[in-house]
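Below: the structure, in structure tokens.
Note that one protein chain of the assembly has been removed; the remaining protein chains are unaltered in position.
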Amino acid sequence: MRVALFITCVNDTLYPRTGQAVVTLLERLGVKVGFPEAQSCCGQPQFNTGYRHETEPLLRRYATAFRDYEYVVTPSGSCAAMVRDNYPRMGAKAAAEGRGQELADAAAEAVPKTYELTEFLTDVLKVTDVGAYYPHTVTYHPTCHGLRMLKLGDRPRSLLAAVKGLNLVELPGAEECCGFGGTFAVKNAAVSAAMGADKARNITATGAEAVCTLDNSCQLHIGGTLARQGSAVRPVHLAEILASTEGDVW
Amino acid sequence: MSGTHQVHGDQQPSGTQRGAQSGAQRGTHQATYLGMPAFPQAADASTRNTQLRANLRHATHTIRAKRATAVAELDDWSRLRAAGAAIKDRTLRHLDQYLEQLESAVTAAGGQVHWAADADEANRIVTELVRATGEREVVKVKSMATQEIGLNGALATAGITAYETDLAELIVQLGDDLPSHILVPAIHRNRGEIRDIFTEKMSQWGRPAPEGLTDAPADLAEAARLHLREKFLNAKVGISGANFMVAETGTLVVVESEGNGRMCLTLPETLISVVGIEKVVPTFQDLEVFLQLLPRSSTAERMNPYTSTWTGTTDADGPRTFHLVLLDNGRTDTLADTVGRQALRCIRCSACLNVCPVYERAGGHAYGSAYPGPIGAILTPQLRGTQSELDASLPYASSLCGACYEVCPVAIDIPEILVHLRERVVEGGPASVRGTRTVIKPAKGHAAERAAMRAARWALDHPRLLRTGQRLASRTRRFHPRRLPGPGRAWSDTRELPKVPEESFRDWWQRTRGGSGTGSRPEGRKKTT
């Protein structure tokens, strides 16, 4: 099984711990992980702001970087959804603009091998108990693209449920967006901040020590808002919870 | 924009500027969306309005839960949804054929069909039709199409008073306000505010509010019943829209709750219906899908209290004269866009508004058109174009969370269209404008962003450069400010900045798992640390 990690630009730059957790976890599960250094950003910030043509080189780069791998695993629901939903659209639009099939072919190559971490664990490795230990009270915020574009369903929850020591508490209004939305966070700062403030208050009210998500870009917003509100709740990526064991507590 | 009758310069509703004529006579003063600021500025103000926030939160959360229950009752919902989308797609792909069929059927049943290329033409046609009856007053059923074209303002200019009869539209009209929701135009008002509007304003329009009116919803509904009854009983001309038009039979359908629709559709001698060309469905049988999808999505009911259907005119029952005004007003431009076309499937249920976290906080007025919320954010920039600052800002009025697409009963992929329209705003490209295919220029004001996006893409496409940047950021991490200057303030005013780690993942990988040799080879050699 040739498995590559797609770290994503946000994790690479700001949350390396999440990437380290994915590597630790997968290696513990007997998976050899590769990291092709030619990888970069999936292009979502550009694409979702309307700069489709600026995104095209990043699609090509993605397809090329992971060419030698059967599986590409990423600890981001949002970036996985970008590849799976939007790369084919970009390919189709390029073809419709009379620029041939090259981009569509690259997309077709990238899409089927791209997995969000919880999909890879439950669908490919077919594990829900990864032997994790995390003695904390945690609440879970299902991030929008994982929830609605990838339709991850109960995958993240069943993984969390199998973690020893973890006390999962329900988050009121869990399925409502945190308000990050990429450039939305600055283009519509007032609404974004209002959404974030409501989300952060709901999180704090659960009494949890940590809020778990599958997307550190959302955590950037949630964590930043929690901190500004003076909340003690820490943002944590699911991968870090799953990497944690009794012998190696994260 | 073409035309010799440009009173207002574009297709925005006609009428006088909001607030410009305070104290003006009823019927001549019409609030409009003209001259409204771009979405972020409007939303910046509305998010700080705590009363508005509380009203919207209460109303949208109430209906959200109810809709979910009503939809869960049908275990074939996803199939109905797919069928609804497919029927609409079939119609749209052959709209010319269905419109001709509809026209023949309506005419054969005794109706008269008129065609309006834009808002001004539709307003002119309706005004002439009302004038021809000799009447100076009309009763109106709530209609999105007539809101869109600003019909009330146009009628007022011609000296004709239009009485809105839907309870929420009445609240809006009496309050000299603008609709802020598709289904419940006065959703931004709570019961106390409604009581005050009724008490102060009803007497200017007709029967005053009862003495000592309370804010109990049942009492408010009773006040509306009494106020409007004389209008209904005396009405000679009714104006409506329609939820559906059946091409095969020429049947029009109005779905409503209060009975004001039935009053306007059956008591007057003349009925004028203004309907967008996309409201056609092929067959009477097709209604079996939409009459299941619409009530549950919109008011969360198994069925709405009243649905009226009529086919032309009927001897001695209802209006003797029936006019159908078919409205384009940007719909053919929307139709011409193979991605944006699906927005024309919309059945105006407003489920997308009710689940939208952005709508809930910004309120409907921030969207600057008759169509607020997610559907407005994709419909308005297609109907009106993306040239004004407001219309260019609408596709960005979303965090792309996808809740709207999830609840849409005709499966309009709103996030897909939002991104598609963002591209039109910043990159320009081919589009249909007033029926003519053209290549439009990028909207103004995006030059700096475009340059930044290009630079970012260039850096991201050169991972070595990216690494250099990451290392620089790590090395200077102790000096990073907590709050950013300039445009960055939009972030750091309300959110802490993340701490930049000592080492990027890339560097960690290289340090611990084998250096530059890993490239695209899967076997990274593990290094003991």
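Note that the chains take the letters A and B in the order they are written out, and that residue 1 is the start of every chain.
Criterion: a contact is a pair of C-beta atoms (placed from the backbone, for glycine too) under 8 Å apart; a residue touches a chain by one contact, two chains touch by 3 or more.
The rule is simple: contacts and distances are computed from a predicted model.
Set against the options "Amino acid ABC transporter membrane protein 1 (PAAT family)", "L-lactate dehydrogenase complex protein LldG", "Cation:proton antiporter" or "NADPH--hemoprotein reductase", the UniProt name belonging to the omitted chain is "L-lactate dehydrogenase complex protein LldG".
Within the whole complex, touches from the chain that is not shown fall on B.
The chain that is not drawn here is touched, among residues B:R229, B:K441 or B:H462, by B:R229. Contact with the chain that does not appear here is found for just one residue of B:R124, B:R207, B:R450 or B:R467, B:R124.
In the complete assembly, the contact with the undisplayed chain comes from B:D166, out of B:D166, B:E360, B:D413 or B:E427.
Among B:T133, B:T199, B:T332 or B:Q387, the one in contact with the hidden chain is B:T332. Touching the omitted chain from chain B are residues 2-6, 55, 58-60, 62-63, 73-76, 79-80, 82-83, 86-87, 89-91, 93-100, 109, 112, 114-118, 120-121, 124-125, 165-168, 171, 183-184, 186-187, 190-191, 194, 217-218, 220-222, 224-225, 228-229, 232-234, 246, 249, 251, 257-260, 262-263, 265-267, 277, 282, 284-285, 287-289, 291-292, 295, 299, 301-311, 314, 316-318, 326, 328, 332-333, 335-336, 338, 354, 432, 434-437.
We take it that only the chains that are shown with their structure count from here on.
With centres set at the average Cα position, the gap from chain A to chain B is 32 Å. Considering their complex, residues 2-4, 7, 9, 11-17, 19-20, 23, 32-41, 43, 45-55, 57-58, 61, 65-69, 86, 89, 144-145, 147-149, 175-177, 179-197, 220-221, 223-225, 227-228 of chain A touch chain B. Contact residues on chain B toward chain A in their complex (touch as defined above): 39-40, 43-44, 47-48, 53, 357-358, 361-362, 395-403, 405-406, 416, 419, 421-427, 449-450, 453-454, 456-457, 460-461, 463, 466, 470, 473, 487-488, 490-491, 493-498, 500-501, 503-506, 508-510, 513, 516, 518-524.
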